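Sharing a structure, written as structure tokens. Questions coming.
For this depiction, one protein chain was excluded, whereas all remaining protein chains were kept in their positions.
Now for chain A:
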Amino acid sequence: MSTETLTKSTLLELSGIPAGSPVAAAIDGRSNIIALSQTTEDAVLKPLETGAWSHDIRAALAARIAALNGETALADRYCALIEDASVADLADPLRSGKAQGLETICDFMDKVAVQTRDIDAPDIKSLQEAGVSDADIVRLCEINAFMAYQVRVLAGIRLMKEARP
């Protein structure tokens, strides 16, 4: 993982809100939430205790989920954090993860991101049967869950900015 730190706020940087606009004022009113969102990004993407998922794998999976959500700029941002070339193509939703032995993980992450409602007990069982520990399953879910939040906040703020009356 690059030593370059994420800038202070991914949400602010990528949403490009003009200073002094009504949207900027609304965001100022929730500056605590924006700051906590960044703290959470750091905890999910760059934890001290990584379990089975290195910072590089996390960045690649985050980029993959951003891409599945059509958030190209966000996907690029996470891709730029990947230093380990051997996991870089996990960021591409068209790649299966087979080359890295992470096919089951990629299938699971894609389904949780896109077909959340269809997830059922066998999806967790298949991870357990593939030898993924329960703690690492929780870690995967947190990465996926955080990304679901971040992509929607970005999409929503962009609409606020673009769809002015």
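The rule we apply is simple: a contact is a pair of C-beta atoms (placed from the backbone, for glycine too) under 8 Å apart; a residue touches a chain by one contact, two chains touch by 3 or more; residues count from 1.
Keep in mind that, in the parts below, contacts and distances are computed from a predicted model.
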item: Identity of the absent chain, which is to be given by its UniProt protein name, from "Putative peroxidase-related enzyme", "Glycolate oxidase iron-sulfur subunit", "ATP synthase subunit b" or "Succinate--CoA ligase [ADP-forming] subunit alpha"; value: "Putative peroxidase-related enzyme"
item: Residues from chain A at the interface with the omitted partner, ascending; value: 22-23, 25-27, 29-30, 32-33, 36-37, 39-40, 43-44, 47-49, 51, 68-71, 112-114, 116-117, 119, 121, 123-125, 128, 134-135, 137-139, 141-142, 144-146, 148-153, 155-157, 159-160, 162-163, 165
